[in-house]
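One chain of protein is taken out of this complex; the other chains stay put.
Read from first to last, the chains carry the letters A, B and C; within each, the first residue is number 1.
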């Protein structure tokens, strides 16, 4: 874990309200793994007060850079969107427990919306290791399939689904999973509704879910980012996650 | 009183921490008088929360513009300094009771530091009316005599004083008043210590002081900007001032 | 068009957004930019029997997302209100609630009684919660017994709708509210400012002339909302407020159990905030297909008895 004054190298619009930021943050890039995240201070003022967690979408150790892909939702991400190349930005990371590749099974990555970000880093790792990888990605409409360019750059094929049918399958991305789970391990990131469906569809197929929660500290100190553990009790998303084995967590209760 | 979305036309550095802003605000410019002020919203966020009062330094009714000259002190003025030409800015004004020119007497304007701002507008009014006007201005050092250029543009001569002697008289600007009060009326703006001295030196010479106070509403609604009235009780700086007859107010108590 | 009208404890309001006491003077100050017949109502500056001079300056200081004030209830007194302000407010079509203060029970009663028969006054808001005066103010509002006695005495002398403005600076605001209810109040106003202070480290003394002051603005919204949430079980209609800046904030207060809201500090920042809030609420109702704003009251609060 490092606290680094990173430099913004790029911060460009990918699609409506979606951006791609490249940060020069060599200390963090040196150790970030797939599915880990950084905790950013979007600006200097008291409002919004807290840092914002964003997944590492790509990591280039040689160049010392990180790529973040984010959706502008509220004030924090809006402040982030204001940052220009050359600006400094205070970054804590890498944080959390990332994906663990299951040996022997082909990784099938299931992305919903901007949830594609952590899965790009997993695809990148697979490519680095020379492992086959399959990706299905969903979004509301074609232009919001914001991971495509990075995946293409990695040479990874992606099967798409859109709510409005403007690209690929018309319907939820989970509609692409039917009959495709044999010999696969699932790695999913996206909205809670989608993750819950992946959890249900997975059955005996090993699945890992990248989960979100509001975070204060991001390092396990405040116990604020609890999610429900299957069988009772809670898990901390920031240190025990954000990537959980599907059977560890539950969306019920 | 108008609430106007003004456009920043200029916002340039005059000297260390001192800036000159030109606003296109035709409704306010149409009625602003010498010594009145505007109440500005420096930015959109919650911190700092309140508006900031700044004197109208110049007012061009034909062009619909106002000039503000301000010192960057804390967060509010720092946010103001960030504004670029073309930006919108929310301005309430004109506010307060400005200078009242005493008939028959030559106006002698006494400026301390950035207190020169409201006095420039008074000089401008004198010029407009074809009246003679004298100005003495003080600052810590020559570069901080930030009103000089505007006064020169108005064709008004200015006698200077600096704490370090780098321009004109070495010492407080009030040191320039000795033996100069006959047939004059004093109009002063600057730090509290200077105004108190003007008050003492004025004697029988009519004097008006432009006073500062922390302001919430700026329009007389909150009663927050009280200053002490001579003889007890309080006066509101935002509506009964900011320009008071010297004998109305006191710095004691 | 969605219906924004509400009846707050017998006070009929064209919309549920009122100007909070002490932040809108007597209506005149902002009238050039806020038409008084377009907001729910004007709650006047706290008004006493005789004029009060207020506290020594400085009287305000900014804090993180908030401000402290220690005005000390400076006001020109009842006579001025009745002769100069009420007729003017009536001429503007304003719905007027008079915020009443006093140093003794008798002073409160005298002001209330004098306003009783005035058609220009739609209701009274009894201020038992000002943190900035030695006598009266909050002193009445922190003890259940004194709150009860004061409200009872005023209640006997006025038929005007009577709101009591509570302080959050207490251990159990519900207990105070219950006393106030039992003493005959028609509604609750919650909340007044939190006691706070700031120190000038260069001068080594408090910034405010009165040392401590009342904290208002966005900073206190969570505290005010929690107070309204708890008060909703008391069974009196509530005028909610504290830190409301945008229509979303106002909707939070309604859903917690408030029937209407008071907006204060936000007006200093954005003089037309009240108008924007009322308009935002109206658009929200339309989008959501809600016919009456009153349908939102207590909508998020299972314990509410006010919805």
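The definition used in the following text is that contacts are C-beta pairs under 8 Å (C-beta built on N, C-alpha and C of every residue); 3 or more make two chains touch, one makes a residue touch a chain.
These figures come from a predicted structure and were not determined experimentally.
Although one chain is omitted from the display, it touches the following shown chains in the full assembly: A, B, C. Considering the whole complex, the residue from C:8, C:133 or C:251 that touches the absent chain is C:251. The residue touching the chain not shown here, chosen from C:59, C:181, C:221 or C:272, is C:221. Summary of contacts with the chain left out: across A:26, A:48 or A:64, the touching residue is A:48. If you put the hidden chain back, the residue from C:194, C:234 or C:293 that touches it is C:194.
Residue positions on chain A in contact with the hidden chain: 1-3, 41, 46-51, 90, 92, 213-228, 232-234, 239, 253, in rising order.
The missing chain lies against chain B, touching residues 46-47. Listed for chain C, the residues touching the missing chain in the whole complex are 63-66, 68, 142-143, 169-172, 194-201, 204-206, 211-213, 215, 217-223, 225-226, 229, 243, 248, 251-252, 255-256, 299-300.
In the analysis below, only the chains that are shown with their structure count from here on.
In this structure, the chain pairs A-C and B-C differ in their number of contacting C-beta pairs, and the larger number is found at B-C. Ranking all chains by how far their C-alpha centres lie from the centre of chain A, first place goes to B.
If each chain is reduced to the average of its C-alpha atoms, the one that sits nearest the average of all protein C-alpha atoms is C. Averaged C-alpha coordinates put the centre of chain A at 54 Å from the centre of chain B. Each chain gets one centre point, the mean of its Cα atoms, and the points for chain B and chain C are 35 Å apart. Residue positions of chain C with contacts to 2 or more other chains are 64-65. Looking at chain B, residues 46-47 sit in touch with two or more other chains.
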